[in-house]
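I have a structure here, written as structure tokens, and I will follow up with some questions on it.
Omission of a single protein chain aside, the complex is shown with its protein chains in their original locations.
Letters A and B name the chains as they come in the text, with residue numbers starting at 1 for each one.
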Amino acid sequence: MALKRLTVVDGMDEAIGPLAVRTRRLQGGLQDGLLLVEIAAGGTTAQVLPDRGLGIWRMNSGGTDIGWSSPVRGPVHPRFVPITDPSGLGWLEGFDELVARCGLVSNGAPEFDPQGRLLHPLHGRIANLPAHGVEVTLDEAAGRVTLHGAVDETRFLFQSLRMTTSISLQADRPRVSWVDTVENLSDRPTTMQMLYHVNIGPPFLGAGSELVAAVEELAPRDHGAAADVPTWNRYDESRPGRPEQVHFMALRSDEAGRASAMLVAPGGGDAVCLSWRSDTLPCFSLWKNQGGLADGYVTGLEPGTNYPNPRSFEAAQGRVVSLPPRAGVSFALELEHLTGPAVASVRERIMATAADSRSHDRPRPDWSAG
Amino acid sequence: MALKRLTVVDGMDEAIGPLAVRTRRLQGGLQDGLLLVEIAAGGTTAQVLPDRGLGIWRMNSGGTDIGWSSPVRGPVHPRFVPITDPSGLGWLEGFDELVARCGLVSNGAPEFDPQGRLLHPLHGRIANLPAHGVEVTLDEAAGRVTLHGAVDETRFLFQSLRMTTSISLQADRPRVSWVDTVENLSDRPTTMQMLYHVNIGPPFLGAGSELVAAVEELAPRDHGAAADVPTWNRYDESRPGRPEQVHFMALRSDEAGRASAMLVAPGGGDAVCLSWRSDTLPCFSLWKNQGGLADGYVTGLEPGTNYPNPRSFEAAQGRVVSLPPRAGVSFALELEHLTGPAVASVRERIMATAADSRSHDRPRPDWSAG
Partner (left out) sequence: MALKRLTVVDGMDEAIGPLAVRTRRLQGGLQDGLLLVEIAAGGTTAQVLPDRGLGIWRMNSGGTDIGWSSPVRGPVHPRFVPITDPSGLGWLEGFDELVARCGLVSNGAPEFDPQGRLLHPLHGRIANLPAHGVEVTLDEAAGRVTLHGAVDETRFLFQSLRMTTSISLQADRPRVSWVDTVENLSDRPTTMQMLYHVNIGPPFLGAGSELVAAVEELAPRDHGAAADVPTWNRYDESRPGRPEQVHFMALRSDEAGRASAMLVAPGGGDAVCLSWRSDTLPCFSLWKNQGGLADGYVTGLEPGTNYPNPRSFEAAQGRVVSLPPRAGVSFALELEHLTGPAVASVRERIMATAADSRSHDRPRPDWSAG
């Protein structure tokens, strides 16, 4: 049984049995120059973007695309994303992925100093920084293909953070799993944040879609979302102009220390389930963006070290990760496509961890910045 | 008779009869990596920059260059243009073209929020965004070469605008003509602005050059330009350190609904005439930048949806274009080189539309922001 470890370059097309890696350089418009890396195992593929911080652009499971249709029509090369626009909102010009990481110094709403000068842009830098050391391992015996790489987020005298990533597919399961380790390379202590913005649209999202999660506590992000609290886990059809709604939650974990959130497609025959190690990702945000199809009809499942408020608010609540010199923290997640009876059995497994649940009808002052 | 539609790539060199397209990738310094596309028909060529929003860098008519000599010595790759510099003036580091579009969200002077944070950079983003779908049609029967392409200006949750462009040359006429259609791809209504910054220097600009236009009403942009109102249509020699002067105007249109502005070279034997559909471009700004030759001795003929004030001022005056979901607006312009008797006959044609004209000796408060 073969095992190959390959440096990722343009124009790859390698396969061993059910495992494969293909790369191509995108051309024209906002995607010009981006390298797209597709890994495949059995009937599952994942498309990874080294130039966008190893974000996972799309997944395909047995012919079903998992992702969403963003109005930005990406993927977008970071050189066209004005990440340090004084508004702090330039990130929105590149937002298009199935899995967009938000970090490493900060995530959440942009933060400004008292003079209005940008301190932390929306959702941070990591999704617009390039990876190095990108390699793929095709392990035929294990039936697994893994993409490895690292992304540095460094400013002299400020921070020196490195994220080392492995993204894997198994030939026998329609799932992508990934482990990110963020290390403080500095000789001084530092703090960091991470949030996984996992974004799913049709066919999983539609009128009648349901979010299944073992909620321990839930609060709307803001007063605009309060009216949706009783229907927090239900979705409507796309409606042009409808504003986004966000709920913040603490979820219960299973015995293995994993929390889950499953989006069940209309009709219930199909679902995607995101699960993650909850010790390092204790916060969960649910983003419901049910506007027009042309404007990005999508829901975001967002496990994080924190809720996506401005960084200083989260720091005051103790929701930043402290990293001593040379220390690291790992995040482990998986996103699986479920069909048929698996939908019911995963629902059962998730709800087995459920117990008393508490819902707030207004924002929790320690979860939502004013 | 042949008709070819070709995808534009690096290293093209195609010709059919009097029609041709050539491309090359520029190297070194601030132009490194830019693709230059030259289309030619008979003795006329136009050089188009897909990476700079399909701007028209230069035109050549029978050996005469039409354009200007900017101190930025471009063309400049957008990656070197700090468009979101907090000053809002980064656009000036790439300003070099014969035809630079200003839009799509906004054009005109930069605008800031009350804390001084940039909202809209000078002249907007479109001239520094890349085109996609760039193709050239060589139509031998029609004697016409046309470059097609589209540029997207999109920010998630904000705007989703697409400009689709055709730029044409006819073998039998020393003229470039172009049609831009801007469409709102969003499911929500939006607003937009467009201004064409058409910039011409020597040999058309010089002491004794004249601007011919059928003015209905004219006002200086600011008090600094007021003294130039009596001589608004005359040009002086280059003089180092002379500040720019700008006049805002409403022009009269001909029966076909077109307005025109003709710059007659010193001596009167040569001219360039810009004309455009005035229903969608009702405002005309004339920029006279008669400083030193090394600093860009140039005049700008600027038809627009508005005058180039900060966006909120123009919006308050009703000078933004409203676009319902999926709606579009088209702009059609042409720039022609005139020689010999054609100069006099076009002058006659333009002045045939003239009637009473009103000049203000100070800025109109509804045309110029305070």
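The rule is simple: a contact is a pair of C-beta atoms (placed from the backbone, for glycine too) under 8 Å apart; a residue touches a chain by one contact, two chains touch by 3 or more.
Just so we're clear, the structure is a prediction, and the values are computed from it rather than from any experiment.
J.: Sort through A:185, A:293 or A:315 and give me the one touching the missing partner chain.
T.: A:185
J.: Go through chain B and note every residue touching the omitted chain.
T.: The missing chain touches chain B at positions 28-30, 32, 70-73, 79-80, 82, 84-87, 89-90, 92-93, 95, 112, 115-116, 118, 240-241, 244, 291-296.
J.: Need a quick check: the contact residues on chain A for the chain that isn't drawn.
T.: On the side of chain A, residues 79, 83-84, 86, 113, 115-119, 129-134, 150-152, 154-158, 160, 185-188, 325-326 touch the unshown chain.
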